[in-house]
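What follows is a set of notes on a single structure, which appears directly below.
All protein chains of the complex are present and in place, except for one that has been dropped.
Chain IDs A and B follow the sequence of writing; residue 1 opens each chain.
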Amino acid sequence: MEEFVQHLINGISLGSIYGLVALGYTMVYGILKLINFAHGDVYMMSTFFGFYFARWLGFAYTPSVIGALIVLFLAMAACALLGFTIERFAYRPLRKMPRLNLLITAIGVSLLLENGGQILFGAEPKFFPELIARTELFRFGNISISNFQVIIIVVSLSFMALLQYIIFHTKQGKAMQAVSFHHEHASLMGINTDRIISFTFVLGSALAAAAGILVGLAYPRIDPLMGVLFGLKAFVAAVLGGIGSIPGAIVGALIMGLSEEMVVGYFSSTYRDALAFFLLIVILLVKPTGLFGKSTSEKV
Amino acid sequence: MKALLDITSLTMRFRGLVAVSNFNLALKKNELVGLIGPNGAGKTTIFNMLTGVYRPTEGQIHLNGHPLNDLKPHDITRLGMARTFQNIRLFKDLSVLDNVRLGHHIHFTYGLFSTALQTQHLHQEELETQAHSLELLKIFDLDTYQDLKAKNLPYGAQRKLEILRALATKPKILLLDEPAAGLNRKETEELMHTIQKLRKEFDLTILLIEHDMKLVMGICERILVLDHGETIAQGTPKEIQSSPIVIKAYLGEPQA
Partner (left out) sequence: MTKQILTFLIISSLLFFGNFIVPAMMNPYLFMILIYCGINIIMGVSLNIINGITGQFSIGHAGFMAVGGYVSAAISFYFLMPLLSLFPSDNTISLLCQNTLFVFSILLGGVGAALFGYLVGLPSLHLRGDYLGIVTLGFGEIIRVIILNLDFIGGARGFTGIPAWSNFFWVYFFAVAVVMISFRLLRSSHGRALLSIREDEIAAESIGIPITRYKVKAFVLSSFFAGIAGGLFAHFIGYLNPSSFTFIKSFEAIIIVVLGGMGSISGAIVAAVITTILPEALRPLQEITKTDFRMVIYPLLLLTLMLTRPQGLFGHKELSDIISPFLKRKKSL
């Protein structure tokens, strides 16, 4: 029983991080009907941004919570800028093109970031500086909760709540919803669709960046290809929840995190990555629109 | 005489919104019937149900005794019902000739094997189809444009091409969705003549949706009026024109 609760906590923690990245996938899909292949690599970039910022600002050598926070916000800002740039220069010019072109461009950007990263940062893994020392915060019998897990869950929940507020209670957010329902109609209502789309990318990238820093703190080994598998899992989570649906992304991510943790805990860790593919195929064959997704139909 | 197309109690509900309610029509062979009503009255929805794009919530559709309710659009076309679309759906990047040739597709009998080996069978059928397609194009004087991409045709010509494509399927029933939309008066008059000519030449039964009253009153033998999904009137053009219900709901001044 205690083992189960431990896995539960680990799973929720993992799921929260997946959630931060899944949200980016789902928001961009909702608004552009584009699968942003490069999103996982933005997450990867944030770990490297964090790595270098921590070095340059000296936090790597003198760990502190303030240092971690500053690195977090800097990485989020850097990734927001990265996401903005990608959208502005790679995706926006192609918006009127057939969707396969856009998909291919996204793949191209992803490969560029991965391979460019390998050249810039070197292909060997680096170690994210220990900005916060790992300690055990709570213990109930055999159940151990580390400060990282608490930080991850708290930070993720805060950002998700913030996102929720932005989308449902601000003008920008309502505009985002309008654009995701219908591009042309939204612009007819005076909404600057370009700006809203940029805003969506900025938000998504910032969240992915937060995930990256959290992962860097908890699992310090970083390399330029780490976004591939992680991004895929977050993407599957978004699809599971219903791609385009924000609550779906969060629920899907939690399911993903929990099932991955359970598979590793109760079966074997060799199947941990195969799980994502398995879930993907199952969803797509059974209910491709996901748990919360809605199927849109064309007017004939 | 038994109806060619028998529609009974046809109803379409979209989760609480009733788009069409209790539509009935017994379409006899070679009849030319019109379906009119304000925008959003449900006319195209009926077409969509007849052609299998939507599955009716209630009601039955029978073509020559064949039940159509559960059939897919391509099966319904093979049974002899073809249509055109309100917002033209031509194969834009394909040539005018190819658009019509595609209408013939269901009549081809050669398969992949013949295609790979370029058999006599294939050549024969392709030649026949090409000739037949050009004949169809001649009806609307489009044969000189055979190699032009469909998207480069003027709007009126595109509408006509869509009718030709539907005709190429050799239908028994032709459903025309606003065939005169965007046409000027002269073109509309030509269209009126052509529709009647086509009916005779190809032994067609025609059901059409239109807003152009001159065309509807001019060629339809019978008219049904829809409003908010309900059939509010049925009758000859004269009867409809003088029906107070219709005038109240829809018919204003006839178009100048």
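For the reader, a short list of remarks on this structure follows.
Rule of thumb we're sticking to: a contact is a pair of C-beta atoms (placed from the backbone, for glycine too) under 8 Å apart; a residue touches a chain by one contact, two chains touch by 3 or more.
In this text, all values refer to a predicted model and were calculated from it rather than measured experimentally.
Only one residue in the set A:Ile104, A:Leu137 or A:Met189 touches the chain that does not appear here, and it is A:Ile104.
Contact with the chain not shown here comes from a single listed residue; of A:Gly116, A:Pro220 or A:Gly265, that residue is A:Gly116. Screening B:Glu126, B:Asp143 or B:Glu190 for touch with the missing chain picks out B:Glu126.
Residue B:Gln118 is the one among B:Ser9, B:Asn24, B:Gln60 or B:Gln118 that touches the chain missing from this view. Residue positions on subunit A in contact with the hidden chain: 33-35, 90, 93-94, 97, 99-101, 103-105, 107-109, 111-112, 115-116, 119, 239, 274, 277, 280-281, 284-285, 288, 298, 300, in rising order. For subunit B, the residues in touch with the chain missing from this view are 51, 53, 72-75, 77-78, 82-83, 85, 89-94, 98, 101-106, 108, 110-112, 115-118, 120, 122, 125-126, 129, 165-166, 168-169.
Here is the rule we use: only the chains that are shown with their structure count from here on.
Inter-chain spacing, taken between the CA centroids of subunit A and subunit B, is 49 Å.
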